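Notes follow once the structure below has been shown.
Every protein chain but one is kept in place in this view of the complex.
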Amino acid sequence: MNATKELICIVCPRGCRLQVDDDLNVSGQGCPRGVVYGKAELLNPTRLLSSTVAIQSAHFARLPVVTNKEIPKGRIFEVMAAIKKVRVHAPVRLHQTIISDVLGLGIDVIATRTIPE
Amino acid sequence: MHDVIILGAGVTGAFIARSLARFRLDVIVIDQENDVGNFTSMANSALIHSGYDPKPGSLKARLNVRGNAMYDQVCEELDVIFRRIGSLTVTTREEDLPVLKELQERGVRNGVSTSILNQEEIRMMEPELSLDVKYALYAPSAGIIDPFELVVHAMENAIDNGVKLCLNEKITGIEKTAEGYCVITSKGCHEGRLIVNATGVNTDIVAEMVAHNDFSINPRKGSYFVFDHFDNNFLKHIVFPVPDERGKGIVVTSSYSYNYLVGPNSNYTDDRDDLATDREAMEYIKQHALKLVPRMPFDKVIRTFSGLRATSSTGDFIIEPVADHPYFINVAGIESPGLAAAPAIAEYVVDTLIKEKLLLIPTGKFNPRIRPLYRFNRMSQAEINALIKVKPEFGHLICRCEMVSEGHIHDALSRSCPPHSIKGVKKRTRAGFGRCQGGFCQPLVLKILSNHYHVAPNQILYDAESTFVLKDALDKDGHDENR
Partner (left out) sequence: MKTVDVLIIGGGSAGLAAAVSAYEEGVRDILILEKDRFLGGILNQCIHPGFGLQEFKEQLTGPEYAERFIDMVNERNIAYRLDTMVMSMDDKNVVTYCNKSEGLVQIKAKTIILATGCYERNAGSIALPGDRPSGVITAGLAQRYLNIDGYLVGKRIFILGSGDIGLIMARRMTLEGAKVLGVAEIMPYSNGLNRNIVQCLVDYDIPLYLSHTVTRVYGRHQLEKIEISQVDDKFVPIPGTEKEFEVDTLLLSVGLIPSNELFDHLGLKQDKTKGALVDQNLQTDIPGVFSCGNVLHVHDLVDFVSQEGKMAGKMAAKYVFDTDRKSDRYLTVIPGNGIGYVVPQKLNVGRIEEDIAFKFRVKRPLKNVFVSIKQGDKTLKRSFHQVAIPSEMINMSLPKTTSFDEALLHVEVEEKR
């Protein structure tokens, strides 16, 4: 018995409906990127994570950050917990590393804006 | 021991407090809400009726007409926006002409002059009225007012002249003592020689704490639509339908701020906390409004709300002491025309009911005026710039829809009846009343309140105690980690 999973591809706005079976055969894709996504979504789904960290600054209370690569979907809340522990001081440069190699995943959490003071 | 304890800081209590502030008396006002004028007084049609409508000889009739006449001076002293635009009571039916004539006759007996207009005259005055409208009763002395400012400024004036205000105190019991009464509230006990019960929809319940009373309050809910500003001249008068046994009916009117207001309907309710709006009621109100003003733009509605009328079982105001309790005065059943009558009710209570019981010695330093507001729309550019030079906060506009500055909010906070919540700021400055309903200004208002009261932003209230706008702060448990 070969069970198929139905998913919506999120790579582009078309949102093709994919079917992926146990052997990771993908059908329903509108382009090759859908095949890659379909397989990855079943094997090792990943997401980008964005959030904010506390910052000591004259004009801003929060510094927006993002992971510089997609992280495994199942570890999102752990990464959030790590982000919530951090407090930084201005000045912060755009893309400055806020957490290096978060949870040993080889992924950094970086600032998405400059805060000069 | 206070001389007078006024229960209720709505429009009635506020005006009575102000009237008593003229005299050398220790007066306090107690209210269960987090602000003055926070129940019926802030959820009504905001109309100062001319007074042809109430039954001749009734207290409603006498005090409506007397109150209406006092409003020019009251609003001048208290800096309240009031526009005496006149009202049209209209009908589409030929058979209602005698009804209008009867209302006119009633008006004569009450001392109110009105005229009956024909179709052509109506069309010239209000082109937006339905072409089916045949006759109208025109009452030029009717007006529209800012009901929020009215109560706040009356209370501010009372406080400036020595009255004390206690908010967030719910009355749980009243005991007769040797010298007067002890009013027991959720926060403690207040002793006073004379009590004025102006507790709106709860006056019967409060009166029962003292003795059995012959009246009851049957709350009647009414809902409204509030429209955005779209055309200051769309309607220039208050438009009423012909009244029926339920009341004055669904009004369509410009408001003091050139918004438009449509409502209220009328539904008795047992629940004295029931301020919900419902789909059917709003649809009913809309259909009735469109019959009179077919082009009323319901796509421009920015808010709906409900209020409860304190309708008494007698049908009239009940302004008299409780039987066998000459120092406990009920001021009950204050529904329409309560707003119009308020200054006259206060005059009556003080000059007729209290005068014979307490020694009323003028303080000699009563000032009936509050410090005027800074209203940009009555200041020249030079005046505004002079103000901004001295108080730069007036140059920082924080409410885009209603053009309210940080300075206006600081000014409200500096007065003796200041706001304690986002809602309180809204009522006093109009920040948040506009089409975006606080979407832009609320965080800025919140920050100002947080700084002024020296509390964390998540301690700021939306309205009543414990209605915190913000809950958890995100950085509850951060530690330094600057990489």
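Each chain carries a letter (A and B) given by its place in the written order, and its residues are counted from 1.
The criterion applied here is as follows: a residue touches a chain if its C-beta (ideal position, glycine included) is under 8 Å from a C-beta of that chain, and two chains touch if they have at least 3 such contacts.
From a predicted model like this one, the values you see are computed outputs, not experimental measurements.
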On chain B, the omitted chain is touched by residues 225-226, 230, 273, 275-279, 282, 301-305, 381, 384-385, 388-389, 392-393, 395-397, 400-401, 403, 405, 435-440, 442-443, 457-458, 461-464, 466-475
Could I get the residues of chain A that touch the absent chain, sorted low to high? 7-8, 10-11, 13-15, 30, 47-52, 54, 59-62, 64-66, 73, 76-77, 80, 94, 112-114
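By definition in this document, only the chains that are shown with their structure count from here on.
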Chain A-chain B separation of Cα centroids, rounded to whole Å: 53
Chain A to chain B touching residues, read off their complex: 52-54, 62, 84-89, 97-100
Touching chain A in the complex: which residues of chain B? 474-475, 477-483
